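A quick write-up on the structure given underneath.
Removed: one protein chain of the complex. Kept in place: all other protein chains.
And now, subunit A:
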């Protein structure tokens, strides 16, 4: 036995020495290899989306629209002759799954870039990984300020107005229209809710009451009861669609009448009405905000173009605010790819977004600049009346610091032919 042990040990030591040798050369070769995800005919990009789970109602339609838009662009010849392949992975809005699927996309599928990864809690946890891999992480589908940290995360860019900007504009509306009212805040128990509250309190000072929810717990009754007990007259709500519906339904059930002012991400009328079913009348009078053309505005040229694409490639889903979001974001990505030139690299793509200058469906300009990775800089208010969500008043812009809320008066741009951007 002893001799066998010694023999095995010797063999193992030999193996160990052998093992150390071939490791390094291989990695060096891989690092020097050409751009991941880009071939002569294709560019492969990926995303993580909640196709199942608590955030799936509403949000699962975004990636379907993005995909449809890329099919449309591909049918027109693609970008610089390359077709866009969009890999969508389900993470169920669970940060643990997000880590898994993003690693698979980047390490295994070798995507060129990540586009529109959805969710504040989910995407926050992959920032470090994305940074170490130097993957362009464009247009994160969330309004957290985390995406705007170019020093810490040089490859990550936001797209939509951040929750603090939104909170400030919503709060200044409340200040103007409901002077002296008891204003409360209901928010998701993470950076989404916290950033929103920061914006609101910047304008209004401390709110009368604040409550939070966690996405894994559908019981919002006690929180809504507490808001009711506090005598709230206005509730500013930073909620994902499923929880906007739950909260407003719960409030109606408790006979709690307040003015609901809801963050754009949880306020799409079509999604909420589908969730609430025959209780959808409680949405009447809900104030929210948006920064993209309104889906019910059928005279808008962007809506007309997007609806055409929708009917051709995505007819199984409703045309709602989520779909418009998906189309608009995909449009911005194609602009960025065009700006990155005919031989794209990850560095060129990042440089192109940093230069900015994109205009598209959005009502206000992007903030992209050297040292700024934040997306749209403002919103316009909407209100639900007679079962339709429509804009009212001017658009406003502001920043996520203590800057003032100012009106934005420039008219929106018109779409190019077929809604495909040109270089």
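Going forward, contacts are C-beta pairs under 8 Å (C-beta built on N, C-alpha and C of every residue); 3 or more make two chains touch, one makes a residue touch a chain; residues count from 1.
Criterion: contacts and distances are computed from a predicted model.
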item	value
Omitted chain, identified by the protein name its UniProt record gives, among "Glutamyl-tRNA(Gln) amidotransferase subunit A", "Aspartate carbamoyltransferase", "TIGR02677 family protein" or "Branched-chain amino acid transport system permease protein"	"Branched-chain amino acid transport system permease protein"
Among A:108, A:370 or A:402, residue touching the chain not depicted	A:108
Hidden partner chain, touching residue among A:37, A:58, A:78 or A:121	A:121
Residue of A:149, A:189, A:259 or A:345 in touch with the missing chain, whole complex considered	A:189
Subunit A residues touching the omitted chain (full complex)	1-2, 5, 8-9, 11-13, 15-16, 18-19, 22-24, 26-28, 30-31, 51-53, 60, 64, 89-90, 92, 94-97, 99-101, 103-104, 107-108, 120-121, 124-125, 127-129, 132, 189-191, 212, 214-217, 316
